[in-house]
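A single protein chain has been omitted from the complex, and every remaining protein chain is retained in its original position.
Right, subunit A next:
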Amino acid sequence: MLNVKDIISTLQMVREENLDLRTVTVGINLTDCVSDDINTFKRKIYDKITRTAGQLVTTCNRIERRYGIEVANKRISVSPIGVVAAPFNAEQMVEIALTLDKAANELGIDFIGGFSALVEKGMSNGDRALIDAIPQALTESQRVCSSVNVASTRAGLNMDAIIRMGQVIKQAADLTADADGLAAAKLVVFANIPQDVPFMAGAYLGIGEADAVVSVGVSGPGVVKAALERAIAEEEHMDLSRAADVIKQTAARLTRAGELVGREVANILQLPFGIVDLSLAPTPNRNDSVGEIFEAIGLPAIGSPGSTAFLAMLNDAVKKGGAFASSHVGGLSGAFIPVCEDLTIAESAANGTLSLQKLEAMTAVCSVGLDMVALPGDTSAEMLSAIIADEMAIGVINKKTTAARLIPAPGKKAGDHVVFGGLLGEGPVMAVNMGNQENRFVRLGGRIPAPIQSLVN
């Protein structure tokens, strides 16, 4: 017999606090599709993707009904195209992106990730062609997402790649000027990218992964907020130690729901189960915001002094709860602070409580980085690269993943409003200090060496 209180608390999480499975992501290895003939390669990847994930959507719908929990997105991640499509040029890379898009469309899934390159130490021909193709590929496709890893703790920062990514982001935004630079919202630049992220836009299937694998991304900032609010209202001796405990327990419960669904989908699809990624990933809706958790704990708003300290605690407690509840926690696991995807964070950015500088400081302790940040359209490519370099340095030195998803919105200036729609949301254009000036530091290029691993202070 189940305790009726437990049943009600689970119902509440689903019904009122926006517990959802943000994504079931099937990773598909494309290394066995390699060919130096573009048509053969396109046919092989199309066939393998549609064959492997043919039942993904119907299976998720079935599981959704069985457990009464929404699976918000169904996604595919593939081997980095920069590697498996190495023989091809930029034009052909665009064709490949459109083939991925077509396969995604055929399957009825939401996003396909892996239009990616790993260039933290150097760039191969395939990587270069892929990066050249990104602006057009993301403009012409609907569901393709792209990521480029430009730095790691073991390799340092590839500044040549970072210079190039500033230009690529700028081009991608300009090509989609009528949609506030939407193509740039589907592109993330990473340091220390994990091989098994189920979340977009950074999902790709690492080279060390199986032929196909099912991973799950669980979210639920609303559940954490409600749990903290309840504890603060009901408990007499509430302090931050207890708050960390509440977050851990909530994270563990969310992870359990994700693992149950992930394993069941994997079982039905007869694929191995990979990982649960428990990330507080907001959507642009009330009660589904990471920013609201900051208010629940007593900060005036996200971005005020104290925000970095609380975010550090939140991110750590989420990881601890997740790691306890499942043996295979992976991906990004922690708290995201995307500006445009989170209603409250967007509000704080719009009214000036949250500046780009404070946001950058907070990324040192969040699970990703500068995420979904709209910038003035006249921000120079060089300054975009400089922002990326700053963000990557934080990840490299702190041995963590950091990322930059920057959208220089064409024609928009600081304080204007941009709209990307759907999960990508909307928000204000954030001011960049000296954003349209030149930056000779970045222009020097080369590599910033990997950091020393001793003398830690």
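FYI, a contact is a pair of C-beta atoms (placed from the backbone, for glycine too) under 8 Å apart; a residue touches a chain by one contact, two chains touch by 3 or more; residues count from 1.
Here, contacts and distances are computed from a predicted model.
**Q** Under which of the names "Amino acid-binding ACT protein", "Transport permease protein", "Competence protein ComFC" or "CoB--CoM heterodisulfide reductase" is the non-displayed chain listed in UniProt?
**A** "Amino acid-binding ACT protein"
**Q** In the whole complex, not just what's shown, which of A:Val189, A:Ala325 or A:Met392 touches the removed chain?
**A** Per the contact definition at the top, the residue touching the missing chain is A:Ala325.
**Q** Could you tell me which of A:Val26, A:Ile69 or A:Val119 touches the chain that is not displayed?
**A** A:Ile69
**Q** Name, in rising order, the residues on subunit A that touch the hidden chain in the full complex.
**A** Residue positions of subunit A that touch the missing chain: 1-4, 6-13, 15-16, 65-69, 249, 252-254, 256-257, 259-260, 324-325.
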